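The complex appears here without one of its protein chains, the remainder shown in place.
As written, the chains take the letters A and B, and residue 1 is the first residue of each chain.
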Amino acid sequence: MYARVPGGRREQDAEVTEHHDRPTARGELSGFHVVDPDLYREYRGRVVRMSNSHQVNINEFLPDTVRQRAMTDAEIAAELNLDIRDVTEIRVVAEHDEYPIEEYEASARFKDAAAESYRNGGVKNLYKGDPPPSRNPAEI
Amino acid sequence: MFRVHAGLPGRALPEEAEVTEEEPDWQTVKSELLEGVLKRGAMVARVGDPDLLADVAPGQRPSDLLPQVKSMIVLGGSAPRVGEWNSPRAEVLETVGTSDRMAAIGSALARQIEERLGYYAMNVPTSTDQDDKPFLDFTAAAVAAGAGSPSLAGPVLHPEHGFVYLTVILTSLPLPFDGPIEQPACPAPSCVEMYDQRGVTPCTDVCNIDDGGCLGGQIQDGLVIGRRYDANRCRDRVYHYWVPGYQAVLEKVLSEPDVERRKMMLYGSYFTRTMWSITYSNVSQGQCFECMRVCPVGAENRMLK
Partner (left out) sequence: MDEQTADELEATTLALKQLGLNSGATVVGVAAASAFNEYVPEGHRPSDFMPGAKSVVVAGSLGPSNAAWQSPNRRLMEITGYDFRENVASLVMAEHIETVHGYQAMQAPALPTSGQHPPMSMMLAAVLAGLGTRSIAANIILHPTYGLLYYAAAITTMPLVPDHQLEDNVCPARSCVKMYELEGKTPCMAVCPADDGGCIDATIDDGEITSSYFNRERCSTRAMNFGIRGHIKQVELLTAADDIDEAKAVLYSDDFRRNLSSVGRYKESVAQCFECMRVCPVGRYRRKLK
């Protein structure tokens, strides 16, 4: 569902294409840049899938063929042939845009319910079926 | 440690206070206090005469803050680590500041003076008062105490340590003064040499006011003359992501008619970073060090392995 660097990791010596018309000086990279809303709409989905918003198989114990990492803004820019500043803005705007403000209220309700459930019955309440018997009451 | 008459009116003397008729040895009192803060992490500890600031802007004189003031204790220290100065990544210095450590040492000293010696003491806040003006002219206080000298770049420079964060404790404790240093740290000999050859010093070279930067000035007979300083530009660099950045983005947002473009600005990386810097203000009080990075004063202390 979430595309990642193919093969698990980009090759260590993969070249990130440089364009002379793209800013690379730090001041230009970190300034106030506003991405065009149309560009954002067009590339948002792809950038999000390549970014760290949805983290798939990053556990260090996973075998190399399974473990993945997200792509950097520079790698995404090279992959999509975009200005790196636009990629950064698309990524960051999308981070905020993934959920509306109503999600924050829903999150508060989630936490209320989860904390209440644990207080009343601990981990037992998380079982849909019967929890296993435990020799150690503290284990539940 | 001496216990002396309580200087605070109406204050009950602690039972163990040693009330003495003879004048305390203020030099000993001073030595003990300053040695204590040096042990706590200050690199510089000097005492200055508050009367030397009589001519600074009204409202920023020591007596405007503490009418009973007799001494200014100026502490300096907590500069970035050598590793941070030498990092090629600007984000490092932008996010690992430790200026509040000096404030903590200053507050502890002020409390110590009041509680153990019974004299008034306050650690002057380092944040700004109304109109974005400091409560005290910290540069003048540091110069008066000999904690350093003014520089072309702006920060007070200690001859040995270079750039340090400062804090000032005003107190009614009448401590002996150290006085200004005789030989200013700026300009350094290598800066004079560079100016003679190229007409710039390291700081005016890296941040030249005639080339979009903040600094300019001349050196004549080993002294800085005609200093030029773009305070607004410097502030926007030092607070690259902080309250001024928040205000600037909000201004653009409020004048942007397109709702989608407003969203791109508010959700974008600059405003987000600005919010993080406001949130973590303690480590974000200083986001441009480029003039100090190239300054040779104290640079020999940055030659680590």
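Note that in this section a residue touches a chain if its C-beta (ideal position, glycine included) is under 8 Å from a C-beta of that chain, and two chains touch if they have at least 3 such contacts.
Remember, predicted model here, so these are calculated numbers, not experimental data.
Q: Considering the whole complex, which of B:L38, B:V92 or B:I209 touches the chain not shown?
A: Touching the chain that is not displayed is residue B:V92.
Q: Where the complex has a chain not shown, which of B:G83, B:G199 or B:G212 is the residue touching it?
A: Once the missing chain is taken into account, the touching residue is B:G83.
Q: Going by the touch rule given at the top, which residues of chain A touch the chain that is not shown?
A: 10, 12, 52-62, 66, 69, 72-75, 88, 91-92, 95-96, 98-101, 103-104, 106-108, 110-112, 114-115, 117-119, 122-123, 126-129, 131-132, 138-139
Q: Of the residues in chain B, which ones touch the absent chain?
A: Chain B touches the missing chain through residues 80-84, 86-89, 91-92, 94-96, 98, 250, 253-254, 259, 262-263, 266-267, 269, 271-273, 275-276, 278-280, 283, 304-305.
We adopt the following convention: only the chains that are shown with their structure count from here on.
Q: Per the centroid of Cα atoms for each chain, what is the distance between chain A and chain B, given in Å?
A: 40
Q: Under the touch definition given earlier, write down the residues of chain B that touch chain A in their complex.
A: Going through chain B, the ones touching chain A are 90, 240, 248-249, 252, 258, 260-261, 263-270, 272-273.
Q: Residue numbers of chain A touching chain B in their complex, please.
A: Counting only chain A, the residues touching chain B are 26, 30-37, 40, 88-89, 92-93, 95-97.
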